[in-house]
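So that we are looking at the same thing, I have put the structure below in structure tokens.
Here's a slice of the assembly, chains where they normally sit.
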Amino acid sequence: MTVTYSSKVANATFFGFHRLLFKWRGSIYKLLYREFIVFAVLYTAISLVYRLLLTGAQKRYFEKLSIYCDRYAEQIPVTFVLGFYVTLVVNRWWNQFVNLPWPDRLMFLISSSVHGSDQHGRLLRRTLMRYVNLTSLLIFRSVSTAVYKRFPTMDHVVEAGFMTADERKLFNHLKSPHLKYWVPFIWFGNLATKARNEGRIRDSVDLQSLMTEMNRYRSWCSLLFGYDWVGIPLVYTQVVTLAVYTFFFTCLIGRQFLDPTKGYAGHDLDLYIPIFTLLQFFFYAGWLKVAEQLINPFGEDDDDFETNWCIDRNLQVSLLAVDEMHMSLPKMKKDIYWD
Amino acid sequence: MTVTYSSKVANATFFGFHRLLFKWRGSIYKLLYREFIVFAVLYTAISLVYRLLLTGAQKRYFEKLSIYCDRYAEQIPVTFVLGFYVTLVVNRWWNQFVNLPWPDRLMFLISSSVHGSDQHGRLLRRTLMRYVNLTSLLIFRSVSTAVYKRFPTMDHVVEAGFMTADERKLFNHLKSPHLKYWVPFIWFGNLATKARNEGRIRDSVDLQSLMTEMNRYRSWCSLLFGYDWVGIPLVYTQVVTLAVYTFFFTCLIGRQFLDPTKGYAGHDLDLYIPIFTLLQFFFYAGWLKVAEQLINPFGEDDDDFETNWCIDRNLQVSLLAVDEMHMSLPKMKKDIYWD
Amino acid sequence: MTVTYSSKVANATFFGFHRLLFKWRGSIYKLLYREFIVFAVLYTAISLVYRLLLTGAQKRYFEKLSIYCDRYAEQIPVTFVLGFYVTLVVNRWWNQFVNLPWPDRLMFLISSSVHGSDQHGRLLRRTLMRYVNLTSLLIFRSVSTAVYKRFPTMDHVVEAGFMTADERKLFNHLKSPHLKYWVPFIWFGNLATKARNEGRIRDSVDLQSLMTEMNRYRSWCSLLFGYDWVGIPLVYTQVVTLAVYTFFFTCLIGRQFLDPTKGYAGHDLDLYIPIFTLLQFFFYAGWLKVAEQLINPFGEDDDDFETNWCIDRNLQVSLLAVDEMHMSLPKMKKDIYWD
Amino acid sequence: MTVTYSSKVANATFFGFHRLLFKWRGSIYKLLYREFIVFAVLYTAISLVYRLLLTGAQKRYFEKLSIYCDRYAEQIPVTFVLGFYVTLVVNRWWNQFVNLPWPDRLMFLISSSVHGSDQHGRLLRRTLMRYVNLTSLLIFRSVSTAVYKRFPTMDHVVEAGFMTADERKLFNHLKSPHLKYWVPFIWFGNLATKARNEGRIRDSVDLQSLMTEMNRYRSWCSLLFGYDWVGIPLVYTQVVTLAVYTFFFTCLIGRQFLDPTKGYAGHDLDLYIPIFTLLQFFFYAGWLKVAEQLINPFGEDDDDFETNWCIDRNLQVSLLAVDEMHMSLPKMKKDIYWD
């Protein structure tokens, strides 16, 4: 479920963001504590080996190694690579959000353009609306693990009322080696044309208006599918991951506190706990976690889109809008500013 | 209220921006003075402890700690992280601004396409316009704390004239576990269709024109809602906040003036007031404040959008446009360039 | 007036851009020479004080201060902050340019869709066109200082022929606490509807085409207004300005040539003229000037948009197009490639 | 074929991205192993020459050279140049993906607007659809090496059923020195107009709807062509390539382990294997490989678009949609939420 905190930051106040630091759901702590523990344990282990187990000559060698690692750790372009990569991931994530298919635009049009309050009219509008919802469900099944878990087979889709048994038979009967999520839209077009022929849709302007809107809906669906199908090239993700992991691996050795009595530059203090390295771990690993969370926003992370909720909302609301509310109008009354 | 200063910078002049440095409303000083005082007090306290309370050995230890902190302070990638983050926040903020729903496009269409100067015609146009304003009010109530304070319950919405009692009853009567801000748009569609049937709207082209425009309005509304609902992932905000706060915490120790007689590199001057550290505080904390202000532009900050003003303006102007001004025309006269 | 130099850089040639360095209008020299003189005078003054007035001990203290300043000058993130800020300003500036309202699209439609070469037809088309120009004039008056100077009152607007006295009376008569720049568009819609009723506009498709185009024009206008109303948050501009000004203030002290005989690192040469610091002044202050020029492109800078020229051009051209040129056609002849 | 891994990263888990490090297809290892071997071999060769073949004085000279190289290697702005360049390439790559022409929007319209289930009607719809597919095939032939290999001549296009022999004759017969991929669209327009005249397309609204959609399709095609025709300027690619290659060439010498006994700063450890330099090779060369893969996404890389698959899918699906499925409708039944 999305973690909404905008109401907490409505006003810029005294150290405004500090309140955000004490949240758990969707927080950096929840996402990172396991990696953090592993990192801390490894650091401690190496520290203990250095302090307790190594002999003098081994210590000297380790110290040289540590200084060597420290120097090169700074040459790894973590900040820059992460900055560009996370920007890319965040843009893709947001584009996926704004392209989530919502049937609202279509339901307004169907409710106002497909006439008839009799049973046939109701059936027409509900069926059109159902086809729309069915298409997005088919798409969501292929992009979202959460939706796929809920609807593992087409049986579940039929059971949930998105499809009738007849439709399923026709759907399965179509021979095509390719995905068939576009089929309900063909039905939609055919049904709308039939309604036009029967006079339920008054004229071509109304019909084309519906078709245009349906095509917009389809574009949302196919764009979502495209984002899932063609991800950020694997190489890019690997480059970034390697950079970050290597950086931390290097820090395990390079950021050890060396014996202050040996007089190595920058090593005249032994704090035991490498507070700044741990903080750096939080910054960089946290930044990478941003990417991990957002690279596929259709999973079950705290911050992922609530796709199953969307599916339910869309079906419920759109049927309500085109059926029960069709031509229902509150009595028109003069508003209080009349004159 | 938005702080407008563009007229002050219309021309690039001698040290053009310096005038902006002496403003208070919406300024960095107003936003930061409390944090600045806390920072200065803490710095002074630590400085006094170091200078007056610590013994010689403790001082030596503190000096080492300070140098250690100073060195690592520079490894915190504050600039970079802030640069990318603020760019993201500013883009979102501006997109929210350009998607504020304005009813002007709709009111032009309603005024010119919904005919009839009799009472029924007036009622039609006013009611259509009111539904539009009602929807955006419902959305604003959920995204803006300022609007929510003004309209804490639906009673307030009715009292303010955005909704009639009948409409409210019908609205409440609808059973849906989901937000119902789309309901007035269904009414809009139904009412427009009715007007079309009655011949008040001449033909389908006019009707679809209205519906298209209404859908555009709806998209603005839902996009605003989306920006509120799905914010920048909490992790990202936390990473940035942690980086900045840690940086300043580190500076409290690392930027102390150490005893010049001890000959530490870069510590041969004791200015008492750490002028550059304080300036850095202004830069970085100010940059973070930019993000804090803009991350939710619907609060009550100096720079936040004046949503309540928008609501009033939109209702007043749109009722004026579709009612009093309907078909009102100045007498056509030859302009002064005729021939 | 915009400084156009694209024809000078059509081809990439030997040191292609060097010619641009010798322009005065709109140049970095013209914009910066005053600041540069102030900076140079201050630098010289401090230099003279150091060289001639200070005693030995004072000199030693000043030298320490200078080194201290120099070291911290490099910690001010001028480059980065400027890079992000200027990118933001440049994007906004260009968006304002592409949203300047041009009546051309509307004038083509009016000329071809509003029929009748008689006086009434001419009056119709000219009046429609005038309303369009009037709206943008009203907007320009509030965003552009240059236009405001030219049209300080509505009297000037009437005198310049954008509005008739009748229209002005009606305009003033409307009671609204809000800006009324949208009023001519209501007139436009009403007049177009009247023309449709009279048969001057043939059918609803033509009418809606006009209305759509008018709404596009309105969007340009309101976006310009929005850019003026909601600027880059003051805090951001202050942060950047503070960073740059502080940097140069610091350089005044930190970049002094210290006595080479004292053997300070990096201070074994006394050039008297701090050539690189002066160049840095040009880079950074020039970069900031880019922002100063573009942050409000409706002023009277060399590079600002020529709004008054636009206003004249639009009125002249659009009246010409819808009146004199209405249905005027060159004789159709076979072109030279016929067969 | 595109390497899809989004299902693997649906949830942010413990060291979430590490699983991606062990993939081979499309991975950094597969792309880089040859370059890596070359780099390692050269490094080893130089190392062996230094250690075994050089005399003392030669060694001293090589050591100076190595230190010199190392110092300047850091001045090569690889990170920055790569960051900007890869961002540009990634944006172009994604824009090409979202502009891949899919006939789905058109097939919905054709199926619902071109009437008649008789043979002539079927022929009409199938032919219209075929013209659409033919155009994109012609475009794909010029931008994609993979498609060109499959359809090296127009004969292959005819054989594959995208064109009839008659059409080919007419196509060849047209005299134009320019590419003729737009010809099938003229046929499309003519055929649609004919269908309109015959009453198969009911009215102009339907016809224009088809034409608009066809023009959208054409824009996708021509944009793809444009991306192929006008690439990133060669100079930019050369600058980036030179920077990266030079960097690694410099590293071959500058990152050698020098004799620790000579006491060069930063050279008191001989690890034989330059682990960090090899890692840097992976980061930077991998980053450049991202660009190499994406700069022309119509080749046969692991991550390139599966153009041939698209062509087959589009033809199969679109003929199915406009012919077999034309006016086929499942029986309308009450859905399970009825009442």
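Side notes on the structure shown:
Letters A, B, C and D mark the chains in the order given here, with residues in each chain numbered from 1 onward.
The working rule: a residue touches a chain if its C-beta (ideal position, glycine included) is under 8 Å from a C-beta of that chain, and two chains touch if they have at least 3 such contacts.
On a predicted model such as this, the values are computed, not experimentally measured, just so you know.
The complete homomeric complex described by this structure file contains 5 copies, of which 4 appear in the displayed model.
Keep this in mind: only the chains that are shown with their structure count from here on.
The minimum number of touch steps separating chain C from chain D is 3.
The chains that touch both chain B and chain C are none; no such chain exists. Comparing the contact residues of chain A and chain D by number shows a mostly separate set, under half of all numbers used being common to the two copies. Rounded to a whole number, the gap between the C-alpha centres of chain A and chain C is 39 angstrom. Residue positions of chain C touching 2 or more other chains: none. Judged by the touch criterion defined above, the protein chains link up one after another in an open path, with no loop closing it. Pairs of chains in mutual contact: A-B, A-D, B-C. The touching residues of chain B, when paired with chain A in their complex, are 31, 34-35, 38, 61, 64-65, 67-68, 71-72, 75-77, 80-81, 83-84, 87-88, 123-124, 126-127, 130, 143-145, 161, 164, 166-167, 169-170, 174, 176-178, 182-183, 185-194, 203-205, 207-208, 211-212, 214-215, 218-219, 222-223, 226, 228-239, 241-243, 245-246, 250, 288-289, 292-293, 295-296, 298-301, 304, 315, 319. By the touch criterion stated above, chain B contacts chain C in their complex at residues 2-7, 9-12, 14-18, 20-21, 23, 26-28, 31, 74, 79-80, 83, 86-87, 90, 97-98, 102, 104-105, 107-109, 111-113, 115, 202-203, 205-206, 209, 213, 266, 268-269, 271, 276, 279-280, 282-283, 286-287, 289-290, 293-294, 303, 305, 313, 316-317, 320-321, 324-338.
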